[in-house]
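Of the protein chains in this complex, all but one are displayed in their positions.
What follows is subunit A.
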Amino acid sequence: MSDAVLNILNISKSFGALKASDDVTLDVRAGEIHALIGPNGAGKSTLIAQIAGKLKPDTGKIDLLGMDVTRMSIAERANLGLGRTFQISELAMAYTVLENVMLGALGKRGGAFRFFKPVMKDAELRERAESAIERVGLSQHMNKVTSELSHGQRRQLEVAVALTLEPKIFLMDEPMAGMGAEGSKMLTSFLDELRGQAPILLVEHDMDAVFALADRISVLVYGKVIATGSVDYIRNHDEVRRAYLGEEAA
């Protein structure tokens, strides 16, 4: 526990009668990919939203880098070192790929209250942005407007923006969704390397990717974590197989 970058302690969150998070405790350690799996509606995105600050938990505590961030805003958490990608793309759709990523670079460096110098000519920001775009493989689409990108490319773009933040931890909500087999494979090997830069809390439905990548897996069902452990442990966990994996792991 000592090297945990993110500590989620007894988080609960209800929407009316629905318990979307039910006493969730989970940690993400340096250097690891911690996969969060579970059926649709289990509360994975809700948990990510609470970690990122979009939703406030009803009870419980979230520690980021040893700091209690439970009451902090989205922007404050981002500035502390939280990089997030969304299940449903949250991008400036009329911006080009480059402009979206420049926004990330600007957020990281600060200085958004400068009113006079052309931002696209800022060499420092340009360099950060372009190298992030190159890393996710979007270089040839740099000047394309985001609304013209495929869903898979938007996913890659979200990752590129998160990269510019140089976060201490990544939260990724189904980054492979909408990607073809080829794209998933590329992203899988990219995330494999990325964990060396910062640990990843990865929500993903693509079980091949999860089993290939995860150091640990937590399984969420009806808002509750029913098991946390290594790939082998989870593959052979009876309750998990019953509740979620079904024939898939059989």
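Just so it is clear, a contact is a pair of C-beta atoms (placed from the backbone, for glycine too) under 8 Å apart; a residue touches a chain by one contact, two chains touch by 3 or more; residues count from 1.
Just so it is clear, contacts and distances are computed from a predicted model.
Chemist: Could you check which of "Hydrogenase, subunit gamma related protein", "FAD-dependent oxidoreductase", "NADH dehydrogenase" or "ABC transporter permease" matches the UniProt name for the chain that's left out?
Modeler: UniProt protein name of the non-displayed chain: "ABC transporter permease".
Chemist: Of the residues listed, A:K13, A:H34 or A:K108, which one is in contact with the missing chain?
Modeler: A:K108
Chemist: Determine which one of A:A4, A:A20 or A:A52 touches the chain that has been left out.
Modeler: A:A52
Chemist: From the list A:L9, A:V119 or A:A177, which touches the chain that is not on show?
Modeler: Per the contact definition at the top, the residue touching the missing chain is A:V119.
Chemist: Sort through A:R84, A:H141 or A:R216 and give me the one touching the missing partner chain.
Modeler: Considering the complete complex, A:R84 is the one touching the chain left out.
Chemist: Just the residue numbers, please: which parts of subunit A touch the chain that's not shown?
Modeler: Interface residues of subunit A facing the absent chain: 52, 54, 73-76, 78-79, 84, 86, 90-96, 99-100, 102-104, 106-108, 111-120, 122, 161, 164-165.
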